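The other protein chains are all here in position, but one chain of the complex has been omitted.
Take a look at subunit A:
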């Protein structure tokens, strides 16, 4: 991402104030998560195609013909990794589900629906496995994050396992530089590419100080950055048993089992 198109510190502060002034977590998520994903869906989807190794391994080691859910599946990048499974992918964003639908047309190992991870439209004790990759960090308070894990456990059969990923606070090696001691509840900018314009061109135009160049629109998404141990703690509070955990690519992950 080119530096010159990033929002200024003042712009981020302004958006952060707006975020905190919203009455409750539902409104915050609606404005700073759901609206944003719908607006950036197409551009966002183009950046999501490489599966993370541990997610791939988890899906490849499920028993043949198991059925599972992908909660917050986005454009569905994980729903056809293992064609011997049947996965129902769901996401709050209609925009991203439209992307998923066109990317996975004609596949028989999955289906896609629009649903809220906190209000899943599934019966209790139904599925053998679940994944939820980079989703739970978008809930705006701890109770809702724990409830989201409870909701995933609810639809799993006894002994069923869920793989959950959340963005880490400790990501010093990444260009974003979040680290221990920093604020965990943050807004992260997404710079939309302008139609027909490459970011490089925008940068060049800005450097030439052409006046009438519009800045590309920036959308701010809410994230709760997870501290070391926090995801495990949330899973235990949700009533699950953590069977494995680790850190991969700036994320904490757990495999949590329904007892």
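Rule of thumb we're sticking to: a residue touches a chain if its C-beta (ideal position, glycine included) is under 8 Å from a C-beta of that chain, and two chains touch if they have at least 3 such contacts; residues count from 1.
Following the convention adopted for this analysis, contacts and distances are computed from a predicted model.
Trainee: Given the choices "RBR-type E3 ubiquitin transferase", "Trm112p-domain-containing protein", "Multifunctional methyltransferase subunit trm112" or "DNA primase large subunit", state the protein name listed in UniProt for the chain not shown.
Mentor: "Multifunctional methyltransferase subunit trm112"
Trainee: Write down which of A:106, A:159 or A:177 is the residue touching the left-out chain.
Mentor: The one listed residue touching the chain not shown is A:106.
Trainee: Using the definition of touch stated at the top, determine which of A:18, A:48 or A:126 touches the missing chain.
Mentor: The single option touching the absent chain is A:126.
Trainee: For subunit A, which residues lie in contact with the unshown chain of the complex?
Mentor: These residues of subunit A touch the chain that is not shown: 26, 64-65, 67, 86, 88, 90, 92, 94, 97-98, 101, 106, 108, 111-116, 118-124, 126, 147.
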